[in-house]
Structures are given as structure tokens and as C-alpha cells.
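Here the complex is missing one protein chain, while the rest keep their positions.
Coming up: subunit A.
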Amino acid sequence: MNENLFASFAAPSMMGLPIVVLIVMFPSILFPTPSRLINNRLISIQQWLIQLTSKQMLAIHNQKGRTWALMLMSLILFIGSTNLLGLLPHSFTPTTQLSMNLGMAIPLWAGTVITGFRYKTKASLAHFLPQGTPLPLIPMLVIIETISLFIQPMALAVRLTANITAGHLLIHLIGGATLALINISATTAFITFIILILLTILEFAVALIQAYVFTLLVSLYLHDNT
């Protein structure tokens, strides 16, 4: 039971060859490149969604911040589509791997911090000390602010990993419980099945929300540094 519970999070391989790269690249074929002025329904809906998201997300940014528009939109599309595809039965979700999420969080966070130090050095250094701090508290607060800065990429990665992994585990457990209860008590199995349906709906929402939260936080870090 224990081994089966975490087996779906192991890196998949086919005939001894790792196929993680193929799985990571798979969502990109669900977003065809628009080639005409007026495209088909799928591309038109995708373009409308991207326009809606980018308008809302980039409204707070100045000209420098808006050069990250492509990166932020690609990020939310990738994480959202990967999370949603992971809800298919027996599929592998790359965003359950901490290595993958750290691989996304660290370069983006470091990019925002380096942008801040490069273009607004004084303002970036000033972030280490909140305004109006009493004099005796300054050394401690600088240490606390430094720690909170370096925690940011870890929090980004662990938040996404934990949310998606926990959701998948819960679905696995409640699905297993439903199956086990069918022979014992049909009523209890039915109630557990209803809970499973509600949980699956919740996981759909969590998949999209986590993609939005990850991208929004990167966007906020960028806004602080531009």
C-alpha cells in the first residue's frame, strides 16, 4: 500500500529510457501557433484567455516589467496545463517534483533580484530595512529581511509541489477507500464517491489557482525590483 501510494510520483521510463522530457514538452502541442489573422475556435479561445490574463497581470508593471510578459504568460500556461493534465488517471505530473519547481523558481526569482540590483541598486538595498524601524531593531530586522528574501524561491517551489502532491495523494487515498468500501457498505462507498467527485472538482480549481499564484508572486517580485 505504501509503495503503491507514491509510485505515481516516480520519474517515468519506457523500456529503460527516461521519458520525463517528452512529458514536460507535451503541453506545448495543446497550444498551436496562430498562423492566420482569424484563427480556428481553439486558438481564438486560447488567445482570448491569454489576453485576459496578460491584461490583468501586467497592469501593475512599468515598461521594464512588461518585457517579462512573454515569460510570465508562458509560465502560467505551462504550470496550468501541466497541473490539469496531471489530473488524468495514471498520468505523471512534472510539477509534483520539487526539482522541477525549484528549477522554475530559482532562475525567475534570481532574475528579478538581479534586475533590481542592476537597475535600482539603492531601492533594492533599501528593501532590507522597512521604513520607520526603531534604531535598536535595525540589525535584527536586516537579518530577518535577508532570510525572508532567500526563503522566497523555496516557498514558491515547495508551495506548488506540496499542493499538487497532496491533492493527488488525497484522490488516490479516497479512490482506494471507495473501492474498498464497495464490498463492505454500498451507502458508505457512495458517500465516499461523492466526496471523491467534490475533491476532483477542488483539484481542478487548485491546479489553476496554483499556476496563477506562482506567476503572480513572480510578477510581484518583479514589480518590487523594477
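Operating definition for what follows: contacts are C-beta pairs under 8 Å (C-beta built on N, C-alpha and C of every residue); 3 or more make two chains touch, one makes a residue touch a chain; residues count from 1.
Criterion: contacts and distances are computed from a predicted model.
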item: Chain excluded from display, named as in UniProt, from "ATP synthase membrane subunit j", "Dynein regulatory complex subunit 3", "Vacuolar protein sorting-associated protein 16 homolog" or "YEATS domain-containing protein"; value: "ATP synthase membrane subunit j"
item: Residue in contact with the excluded chain [from A:Ile50, A:Met71, A:Leu84 or A:Ile195]; value: A:Met71
item: Option touching the unshown chain, where A:Pro32, A:Pro107 or A:Pro130 are the choices; value: A:Pro107
item: Touch residues of subunit A, complete complex, unshown partner; value: 67-68, 70-71, 102-103, 106-112, 114-115, 118
